[in-house]
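On to chain A.
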Amino acid sequence: MMPAYYLEAAVVILGLVLMVMEAFVEKADKSLIAKMGIVGLLVVLVSLFFVSGPAEGDDAPIWSFYAVDPMALFYKGFALVTTILVLIMSLDYRSVLQHYMGADQEKPGAGIGEFHYLPLFTCAGLMWMASAKDIVSIFVALELVTISFYVLVAFMRRNVGSLEAGVKYLILGALSTGFFVYGLTWLFGLSGETELSKIAAALGNDDSAMVRYPKALLFSLAMILVGLGFKIAAVPFQIWVPDVYQGAPTPITAFLSVGSKAAGFVVGYRIMEPFFANHVAPQLVTLILAISGATILLGNLAAVAQENFKRLLAYSSISHAGFLLLALGCSSSTTSPVNVEGVMALYLGGYLAMTLVAFHVMCLVRAQLGSEDLSAYKGLSKRSPFLAGVLLVAMISLAGVPFTAGFIGKMYVFLMALQSRYFVIIALAVVGVGAGFYYYLKVVRAMYWDDAADDQSVQISTLSKVAMLTMVALIVILGIYPTPILNLFAA
Partner candidate 1 sequence: MLEFFSQLTGLIEPTIKIVGLVFLVILPMVAYSVYAERRFSAILQDRVGPNRVGIPFTKVSLAGLGQPMADGLKFILKEDFTPDHVRKVYYWLAPALTMVPALLTCAVLPFGGYLKLPFVDDPFKLVIADLDVGILFVFAIASLGVYGIVLAGWASNSKYPFLGGVRSSSQMISYEISLGLSVIPILMIYGDLNLSNIVQQQHEQGWALLPITLDGFKPVVSMRDLLLLIPLFISFIIFVTSLFAETNRLPFDLPECETELVAGYHTEYSSMKFALFFLGEYAAMIIGSGFAVTLFLGGWSLPFGWGTNGEDSLFWGLVNVGTFFTKVIAFILFFIWVRWSIPRFRYDQLMRLGWVFFFEIALVNILLTAAILMLFRQG
Partner candidate 2 sequence: MNTDYLPILVQFLIAGGFAAVTLLISVVLGKTAQQRSEVKDQAYECGMLPIGETQPRFSVKFYLVAMLFVIFDIEVVFLYPWAVSFQEFVRDGVWVAFYSMLGFVGILFLAYLYALKKGALRWSD
């Protein structure tokens, strides 16, 4: 057994080693960097099962801002799996990157080494964020994630779309961080503590400024929600999402839509949790539910009209953020045997699998057919039955067909919302799900019913095949047997 923070240290050291290696070994094939990263992260993923929290009586300072609980461990694993898959995708995406980095005949792959190891730093940040339980360490981890994302989003520097996405993400990301930190400073000012558990403890004290000035507390929480709203792409802070998702390199889009979102929800849950059992709970829940309803509706309805697969998934990502927010909003009132953490973990786990499969297929299609429009997917079943098959599973799961992870996640969210009697939001969500069926199955129709323009086939490496099959298996298994994740969080 080893202390849990060794994992983050290991990931950072791995990243640093690869960084220096990439800089000093100019001749080496850059895909080696990604492969070493994958292997290293797999080792870390395995060692995730052998970590421990603070021993009895161990009061080293680190444990005051570093949590080791099921939630932390689950999202650490989540971050690792996401990063591994993103690295595999980035291998498939190399030809596109190379095209936009200006191919140099003498140094093949010059300038794309960074693309393969920067995700490791993001991963370390995500892992740290899963454990952060102090507003300072939350902020530092969040910055580690966003700063490496700024670089990665704008990575294809000869592609105008990528640069545009980079600038938009940078400006809005910095703005949202500003809101977030502003909210945190108010929270700190009201409670006088940076540690979340101490803030929660201070809530019970009637003399605390948090209790005496509920409006100030609500203001602080609203600012935090605004900041996190940008990260998880909730309405009305979703404006950047379609453009940034479309412009960024596809593996990074996948990373953004899964990693960044999960991190936002973990942080949001950790910060908000104590306030759901408090005097500000009614207003807080109303706010979250309002955002949630708007997000579900707008995400789903706007997705209907999309002709570009990446934009479609961007809006789909917005709509899923709405469902997750709905789950968060049920925190104060649910009485079901499953708890909110469990449902969020289940939903995000399923979301990880289906989104990453969809983006992986998109990587391959973009690299080999040169387009991200839905028209490129016409007749995909002829070009590659395998790709069409896995994408079919991902799409029906995203839509929420029974026996898939997407269905189970949505089902639990609806169940909790029913118990909490949020009937208006449920009505909106039903409309959203209905629209979802239309646009997700539009992709399926293109793949199986339309004819391809030519008969070019799509090559898939064994590594990618294994990765996609694993995710498809995950979708199906979670769809039939979600108990392990729910048990993990059962008190």
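Assume contacts are C-beta pairs under 8 Å (C-beta built on N, C-alpha and C of every residue); 3 or more make two chains touch, one makes a residue touch a chain; residues count from 1.
A word on the picks: all candidates are chains of the complex that A comes from, given by their letters.
Everything quoted here is computed from the prediction, not taken from an experiment.
Taking any copy into account, the candidate from 1 or 2 that touches chain A in the complex is 2.
By the touch rule above, chain A contacts candidate 2 in their complex via residues 16, 19-20, 23-24.
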